[in-house]
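The structure follows.
Removed from the display is one protein chain of the complex; every other protein chain stays in position.
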Amino acid sequence: MSGAARVGLTIDGRPVEAAAGASVLKAAEAAGIAIPHFCYHPGLEIEGNCRMCLVEIEGYPKLELSCSTVVREGMIVRTSTDRVRAARKDVLEFLLAEHPLDCPICDKAGECLLQDHYGLHGRYAGRMAEVRERREKKIPIGRGLILDRERCVLCTRCVRFLRQVTRTGELGVFERAVGSELGLAEGRPVDNDYSGNLVDICPVGAITSEDFRFRTRAWFLDRRPSVCPRCARGCAVVVESVTGYPLAAGERRVYRVTAGVNPAVNGHWICDLGREGRREIDEGRLGAVLRKGVREPGLAWPGAVAGIAAAVRSVPAAERPGGVAVVLNARLTSEELALARELFVAGLGLRNVFFAGLKPGRADGLLLTAERMPNGRGVLEAGLSPRPPALEALAAARVLIVFGPYLTEHFEAGALGRALAAVPAKFLVSAHAGPLDRLFDAVLPVTVPAEKAGTYTNIDGLRQGFSRAVEPAPGVVPEGAVLARLARSLGLDIGDADAR
Amino acid sequence: MSFAPSPAALAEIERAIARYPRAAAALLPVLHVIQGESGFISKEAADWVADKLAVDPVRVREALSFYTMFRTAPGGRHTIRVCRNLSCHLAGAEDILGFIVERLGIRPGETTPDGAFTLTAVECLGNCDHAPCLQVDGLDHAPASRGSVAALIEELKGRD
Partner (left out) sequence: MTEPEALLLPPDDGSWRLADYLRRGGYEAARKALTSMAPADVVSEVRRANLRGRGGAGFPAGVKWGFVPPAGPGPRYLCVNTDEGEPGTFKDRLILRRAPHALIEGLVITAFAVGVPKAFIYVRGEYARTAGRLEAALAEARAAGFIGPRVLGTDFSLDVVVHYGAGAYICGEETALLESLEGRRGLPRVKPPFPAAVGLFRAPTVVNNVETLAAVPGIIRRGADWFVGRGLPKDGGTRLFGVSGAVRRPGVYELPVGTPLRRIIEDHAGGPPEGRRIKAVVPGGLSAPVLRPEEIDLPMDYDSLAGAGSMLGSAGIVVIPDGAPMLDILHLTARFYAHESCGKCAPCRIGTAWMLKIVERLRRSGGRPADLDLILSLGEGIRGRTLCPLGDGAAQSVRAVVTKFREELEQAVAR
């Protein structure tokens, strides 16, 4: 990139530099000049059908598409002349002439390009007095997606996505002229693991998700970036939540996880597995310390950590390396893994430090990796060895500290139960409730990745820092805080106590 | 129900595919062959074509609905295309069309109950110097008059 030739041009009177081969639209965007558009999407091939991004270029008699016109040295572009403004207004008037005015019941309202552009570039007195085209408004097209043909502006982003990205090609445009409409081949619904992106890229409310429809309004959502923890790719995601506690019964906190943009990792897309990650942020969460599987109202997490520390201290220092066993996981951030190494390996000199995790799945050749834990590379970088847990070693421990609910992925329930029964003192640190809870002396509730800050190293070795995207419930802390407090309680000085 | 073209049609299809550097390009010729044989393109035939040309099935559906000459349901044994654009209009195309509508008892886009005729009104057929013009099963009939059309319909009925 850095070696690429640069081109100098003028946009709206400002000198602008752009990479050779870049479009006028991209050059303008980079200079902070937004050019409205519908069909253009940086992750898809140019289509040029919406006609919204027309600009004036000196020397050209007609308005030109800024999405497809390549910058040239000395080019003079104007994006807000009367001609350009008139064209935008006309294009909007056409699009809205055959678009239902159903914003109050449309899920896209608040994040709809048609609304946004109308506010900025439309504002005309309506002249459409003819009968509008009637089309089907609630067509299930597969994977929980609903198509509204009246709202569709035929930008074909969805069609192109399915042809160019997933190469599954389910959607097409049928008929022609004003009768043109999106459709599927009979009996071949949208069926790929990237289907949720269709909702993200639809500039209007033509494709919506059953998981999100009619549940909230876009303007209530707080959108913060994070890194997807559901495989080792480390895709950029946006966690969209409502703020504040407590939630009413059944109310959602995180309404959706959408694709973030990271050219180095995922471009503009995420897989449906990552998108469904919204569930694990909200659902099945532990909200309080459990003792023998039962909620212990009087016990907060510091008290529970004190209990762990006491158990560890009860093992004579010389016997601790074999007597205390720990199971970590690769969802811990690199910072937490470093703390864990300082505490368990360097500090306590434990021999039995294991890693449990989700079983590998299938890589899909696009983004999803076989590895389903996000920070496997971080484990290695922290100087830890990703040894799988050995049941005999766990059973032989006098104190067992387990991070995450993943032992069930490695062992059959009966054998695991018997092994745990043999351990005199055992503690589980987990974000989610699960079948292991009642087998442990105490369970400490901790955050999910979206609720904490840290670093993951993805499958390609890219280190990516991320910040807290959702506020955790009161009393729910990151594993880092547990580790730091435990270290302090054991008299080990391992630096910053606050994992954040 | 599955679809299979006749051996002759299949041979023609294979020849058509061989003419193009990419099989997908043979879509229109292949659909013409199948419609020529079967009278229309069934869903099964469309899927067969998609498979044959290794294109997404939706691509075939797109083409079938974009191009006006393809049918996805059975039509009449004879198709009458009546031109009604400028030159034909000036020569009385609306009258000819109205006459045919009356004679056959169907409107443009419809097929007679006996399955003999499908009537369509089309834009220019490029036969403007013989306006008003129409095509019957692709053959030009021009200039058309009430009398010539009446005779034509009778002749076609007699031929069946």
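The first chain written gets the first letter, and so on, giving A and B; residue counts start at 1 in each chain.
The criterion applied here is as follows: a residue touches a chain if its C-beta (ideal position, glycine included) is under 8 Å from a C-beta of that chain, and two chains touch if they have at least 3 such contacts.
The model shown is predicted, which means the values in this text are computed figures rather than measured ones.
**Q** Could you tell me which of the visible chains the hidden chain touches?
**A** A, B
**Q** Pick out which of A:A19, A:I46, A:I139 or A:V261 touches the chain that's been left out of the picture.
**A** The single option touching the absent chain is A:I46.
**Q** Given that one chain is not shown, which residue among A:L25, A:V77, A:V153 or A:V345 touches it?
**A** Looking across A:L25, A:V77, A:V153 or A:V345, the contact with the absent chain belongs to A:V153.
**Q** Suppose we count only contacts with the excluded chain; which residues of chain B make the list?
**A** Given the touch definition above, chain B has residues 19-22, 24-29, 31-32, 53, 55, 59, 62-63, 66-70, 81, 84-87, 89-91, 122-131, 135, 138-140 touching the missing chain.
**Q** List every residue of chain A that touches the chain not included in the displayed model.
**A** On the chain A side, contact with the omitted chain comes from 46-52, 54, 62-63, 65, 68, 87, 90-91, 93-95, 97-98, 127-128, 130-131, 133, 153-154, 173, 175-180.
Here is the rule we go by: only the chains that are shown with their structure count from here on.
**Q** Return the distance between the CA-based centres of chain A and chain B, expressed in whole Å.
**A** Each chain's C-alpha centroid was found; their separation is 51 Å.
**Q** What does chain B use to touch chain A in their complex?
**A** The contact residues of chain B facing chain A are 43, 46-47, 50, 56-62, 65-66.
**Q** Name, in rising order, each residue of chain A that touches chain B in their complex.
**A** 163, 168-176, 183-186, 188
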